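A single protein chain has been omitted from the complex, and every remaining protein chain is retained in its original position.
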Amino acid sequence: MFITALTLTLAASWAPAQASNQGAYILQVDHLHTGNGPVLSPGKVLVRDGVIAEVGDAVSAKDVPILELHGHLSAGMIALGDTTILGQEGADATRFVLPEAESRFGFDPHTPALRRLCEQGITTVVLTPPSDALVAGRGLVAKTGSGRMLAKGQAMHVAFDAGMFEDTPDPTPGGMSGGGFFQFFGPNGSVTPNGYKSSYPGAARLLEDAVQTKGSQMSQLVGGGIRAWLRSDSRAETSRALAFAMRHKVQGTIEAGARVGELATQIQASGLGVALTVFRETNPIHATRSAVELAKAGVPFGFCLEARDRNAATLRLSAALCRRAGLSASNAWKALTFGAAQAVGLDGEIGTIAPGKDADFVLWDGDPNELTSRIERVWVDGKQVVQNTQTSQGGKQ
Amino acid sequence: MRFSLLRLSVLLALGLASPPTSAWSQTADASQNREALDPVVLGSVPTASAQEGEEKKPDAQDGQGEDKPKQDAKDGEGKDGDKEAKDKEAKDKDDKEAKDKSKKDNDKKDNDKKDKEEEPLEPLVLTELPGPVLFLKGERVIVRPGKVLENAQVLVRGGRIQNVGTDLVAPEGARVIEGKVICAAFLDPWSTLGVDVQSLRDGSGDASLQPMDAIDLYEPSWRRERALRAGVTLVESHVAINSGFSGTGVMLSTNPDLHDPEQAVVLKRTAMWARLERAGDVISRIEEVDNLVGKLKSGEDYLQSWSSYETKYTEWQKEITELQEKLEKDFKKAQKDREKDKEKADKDGKEFKEKRYKEPKPPRKPRFDADKEALGHVARGEMPLVVMATRAAVLRNLIEATSDFPALRLIIAGGDQAMHVAPLLVARNIPVMVWPADPLADGEAPVETSGTLSLAGDLARAGVSVLIGSGEGGSSDALPLYAALAVGYGMPEDHALAAITTRVAQAFDAQSEVGQVRRGRRAELLVMDGDPLSVGTQVQFVVSGGEVVVEPKE
Amino acid sequence: MKLLSNQLPLTLAALAGSVTLAVTFAAPAVAQEKQAIKAGTIITMDGAPIQNGVILMDGTRVLAVGPADQIEIPWDAEVTDAPDMVAMPGFVEAHTNSGIDRANETLDVTPFFDVQDSINPVDFYFEDCLRFGITTINVQQGNNTVIAAMGAVVKPWGMTVDAQLVMPQSGVKMSVSPKAGKSAATQAATLRQAFADLRSHLEQLVEEKRQGNDRAHREALAQGRDYEGEDAKGRAMTGKGWIVEGMELVPRVEVDEKMAPLLKVVEGRLTVYMYCGAPAQVRTALDIAKENGFLENMILVLGSGCFKAADQIAAAKVPVILDENLVFVEVDPITEEETRTFEAQVFKDKGIPFALTSRDSGMESLWYQAAMAVGQGLSREDALAAVTTVPAKLMGLENRVGVIKPGADANIVLYNGDPLSVRSQVQHVFIDGQKVYDRSNDPRLKHLFEGQRPPGTAPAQDAGSNVESSDGTGDKKDKE
Partner (left out) sequence: MMRPMKTLALAALLAGASDRASAQTEAKSSGASGSVYADVLYTSTGKTFENVLVTFQDGRITTITPGAKVDDQVPHGAALTAGMVDLSARVARSEASVEQTNEVEASLSVAGALDLFDPNWARLAATGVTTVLASPPDRNVVGGLSAILKTQGPTDIAERQLTGRSFLRGAMGDAPSSGNRPAWGAPNSIYNRRPTTRMGVEWEWRKAFIDAASAPDYPELEFPGADVFRAVLAGNVTLFVQAFTSIDIRTAVFLKEEMKREGFGDIQMWIDSGAEAWKDPQLLKRSNSGVVLPPFPADGYSGENSFMAWDVAKQMDELGIPFTLSAYGSFSLGSTLGDQAGRAMHGGLAFDKALAAVTLVPARVLGLEDRIGSVEVGKDADLVLWSGPPFELTSRVLAVWVSGTPVTQSSSATR
């Protein structure tokens, strides 16, 4: 892009510590979309130390500066299941089961990918390791504006999809010439490590053993000791993941393919949240239907986003497509904010504008639900990190 | 005459056209006059006559002056006198638009000028064509971006819009459809729908290629159906997108029930498509531009050489006929001379030799070359040239290199770095077709292009005319969403809507046929329950080719 | 059928007929002998089946066919008595690439080639044909082409191509479907170009001839001698799509021989077998045919799925040859719902003449396809016609093959039951009145069918006993 419409006004340091050193201030806007609550017009929100202290139409506090703004203020949006930001650093291909791995050690808080998300009003992104392992370790949740990582929500990443077998191809009989031979070097230079399994049943047994080993990391999945991120794609895989979750009373999120909607009721029963797969040109019909089904069944869900490969606007576009398929405006918005937060068990911290939650805001020049609305400012943890120079507030009275 | 017959025949055999409505021969006959082309290319002769009346105007009326090709100078005037229009305009602006003045600037000017021109709208006399009679009533009828009629009606008969007004009554037996908002159906200026994939990816195409033989309307039709339901009734498609020249494109209907290209294709020639940046390194990229320009030149020369041959040939014939007359006249004498010579020869005992005979040779006929022919007409501006390019350097190079073709009508497709050359684009009235690095496209879209909808906003504010297409990775059914997103990036709302309606029509010389809710136009209409670019809006009815092709789903 | 109304195929057929005659007379004296077949049932494909009837034939042709009591068998006729068997005309393969060494030529436009130069008379394929009751085969070049060789109709019997030949140059093969390395767009362009070239070539010829004559005339004037203008050696052009005026000035011999077959095509004097792999290409095929005036002498060789364009085909009144996949299976990418369409039925309903073709040379050849078609709901009559009389008519050989009637080639197949039942097998095959196949003495069949036991694995007499039992069981089945 040549003249980017957005300029970032960033504090000198991104260090997480900075977030808490914010002074207090009050934002006053024409319309304040609290999220699952009412729309206050006008509305005020008191921010203290990067956290929302008070919300209402008559909020006031002593010697606290009031910033009057025009437009619509909403909570920041949440992107789920991004595997691209961590990159190879997040993927350890040497073990098939590696619960000890922690993505945060491979995470670069300064990556420009975060900035692009931030410009699009996405203030929180859930990162999952791009690994083909059965158990790839703990993912992480990061704030796009600051790179701050949320202590909660480092889910254990367990695979149920065929992705984990990609290094064990079908050796067309006489396989030397067949796929098998090329896999000798692996699909992308990778090398098939020992300990890998090549089949669903094989992987399933390995998982069972791991979970049943007393005192192991994995055993904490049972009964929701630690949250799980269950990666699946086809309906069969999703239902296997569900069976696993039910069997061991696992808490967490299930990443599922476009047709997950057909399993909505079972998922509702399992108490898991859903991360809906990235929308592709070929699957919106199923994906959007699924969104409607999940909403109907009352399953919290959000959208996945591959930030490096896809325009961050995908997130809003996905929601828009769901609207077309009949998803209500409120449910569509929910999927972008606190629905997604619930899906990853962070509904206490983010997703709405309510006291006690992180001060992640987006200021729009119109209804946040409309693609035609422009993002003017973005705050993360109470700090304004984006200001759109194109429409300076001065212009509007 | 024989030679032209040959020429035509070859054209015909090349599939460029069929004799009666041979595309090129048309252009030849109706030299320079492009309007005259539309009726022919678009079929439906009856309406042609009806349009003559207003045909002169549309360029001038259909707003967005700055993006007109140079030919239509009219625009320039008229504009200045429109200042006072602003305040009057302000009144009938609804609150939504009020939100942002800057968004309206472009189109305001033309609007009331049109108001004058369009009143009164006496019904268009149409010879009855097949197709139902529809009477659409809308709270708001968006005649064209920026021009709205409150509580207006649209009368559709025989596949065409017969009349638009605020006081029309439904004729006997007309089907009456009521809705909140009525507007022209969306046009995707750059899609891949409806052509067979292999031909689409073909890298061996050239200027003479025509997609008619590659249109495949039997393939699973769900993509077209989705586009139609989203209100995109017509899309521009062409083949051989990986070739230097892809040949001309067509505009075809997304109605999945149509399987015969003859029915589905409403515009047989939209534009010539070319692609740059196929090469990896800078040098060969410069070479590519040179080639493109060189080919245009040779096309021009080619047409020249034909016309000069024609003249030479007629001259030669004249000469020969005279010669022949003379010879016939002198035949008696010649006979005598011959007798004499014979006798003389006998006497001298020499054997008799005939006189040597010489005559002027006929001029050499140029070798027929369909590609050059096609490019010649492009160079003459009889059809726009859409060039797919993204790099700033390439764009600048291209724009400068093509400056010695005054008639050439250039359109940039892609243009990721077009902001670098924005002033040039404005100066030369070169529109840019922007496509989203499609968020829904399979596979990875390079990150640099992932902002191209903000590019739409930037270009628009810089005064460049922007078209929005689904492009090579996008999906037509998301077209209105792309436009909406572009607004979110600061593109004036009317401009965004125009980018998928009127401006598309203009770019492909179809402004007299599609893109607006105006009498005489093809009936490509949408009835919806809200603002065209609003996410919550559901398209209730889609009228295409004068028929209701989408009904509200229960 | 409108398409074949032009008499050319007939004339050609006649011509070919004489060829065959010549051949068969040259063949062993046996050919002269009268032969009679007494069969339990005779399916003549020319009226209702005849119960225990008689077929009387000489060396080459059927002399008479009818109920036993109406036909008197000459004392000197050799009689084949098959009271338990069903007699049928041999099946007719409407279009195949089998029997030739390589099916495709890499050059784009080669109408001047001829498959006769490629047919291999000792190819196992022809042996299989006999084994499964196919007695007439239209051998055409493969589909991976633009304009291919001229094909030939042969019978699966004879040690040389001449001996096999039923009808030379039975048509020229073309394709609107992209050959390797082309796309639909470029393929069509090449095809159109070929006819454009033909046309400009002819026009060039005429133009030169004209100018030549004029110049000669003027020279004579100048020299003062009388000019005796050459009288037309050629023949006016009779194209239906376009004609080149003045062709009569050009002796046909002067037409480039590479172009000559295409000239025949545009003049409606040579059948075109146009391969059309996908419904979208049907229109292109019909357009090119219309523009160049060979719509009436074109047969569409369809790939599966083309039934979708049946309406266009019906409107153009073009007959079709269906590919071996009788049922078109389509899975909706969104709903995953599967739609199965029995294509032959569609063409039947639209009144388009269609022929079926073999899936492979052996087990799954025409009998199998016909049976399948019945299974899918086609009437028995239509199914049988699609592998006998219809293809025969497409080739313009309706009076010679695919039927048992006086004057027709004596190509008779005897089955030990209903020809379309899995319980029946071909027992005897007569071609041109000679018994050329007898199942009880088919060495390779033992290998294929009963399976030869490797020595030492089982008592030798088993093999023998097996043969009998298999025939035996076959007969028993009939009686049940």
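So that you can tell them apart, the chains are marked A, B and C in the order they are listed, and the count of residues begins at 1 in each.
By definition in this document, contacts are C-beta pairs under 8 Å (C-beta built on N, C-alpha and C of every residue); 3 or more make two chains touch, one makes a residue touch a chain.
Predicted model only: the values in this text are computed from it and were never measured.
Although one chain is omitted from the display, it touches the following shown chains in the full assembly: A, C.
Screening C:235, C:252 or C:423 against the full complex identifies C:423 as the residue touching the chain left out. If you put the hidden chain back, the residue from A:33, A:72, A:143 or A:197 that touches it is A:197. Considering the full assembly, C:359 is the residue among C:359, C:405 or C:435 that touches the omitted chain. Of the candidate positions C:242, C:294, C:368 or C:437, contact with the hidden chain is made by C:368. Listed here are the chain A residues that touch the chain not shown: 162, 165, 168-176, 178, 180-181, 183-184, 191-192, 194, 196-202, 204-205, 208, 234-236, 239-240, 243-244, 247.
Taking the whole complex into account, chain C touches the unshown chain at residues 307, 325-327, 329, 331, 336-342, 345-346, 359-360, 362-364, 368, 371-372, 374-377, 380, 420-423, 425, 447-451, 453-454, 457-458, 466, 469-470, 473-474.
Throughout what follows, only the chains that are shown with their structure count from here on.
Farthest from chain C in terms of Cα centroid separation is A.
Separation between the centroids of chain A and chain C, computed from CA atoms only, is 65 Å. In this assembly, the C-alpha centroid of chain A lies 44 Å from the C-alpha centroid of chain B. In chain B, the residues touching two or more other chains are 222.
Each of the following residues of chain A touches two or more other chains: 282, 285.
The residues of chain B lying in touch with chain C in their complex are 2, 5-6, 9-10, 12-15, 18, 196, 198-199, 201-202, 204-205, 208-211, 213-220, 222, 239-240, 247, 259-262, 320, 323-324, 327-328, 331, 333-338, 354-355, 357, 359, 362, 368. Residues 178, 183-189, 192-193, 195-196, 199-200, 203, 207, 211, 214-215, 218-219, 221-225, 242, 278-280, 283-284, 291-292, 305, 308-309, 312, 330, 332-334 of chain C are the ones that touch chain B when the two sit in their complex. For chain A in complex with chain B, the residues that touch the partner chain are 1-5, 116, 279-282, 284-285, 308-314, 316-321, 323-324, 329, 365-366, 369-375, 390-391.
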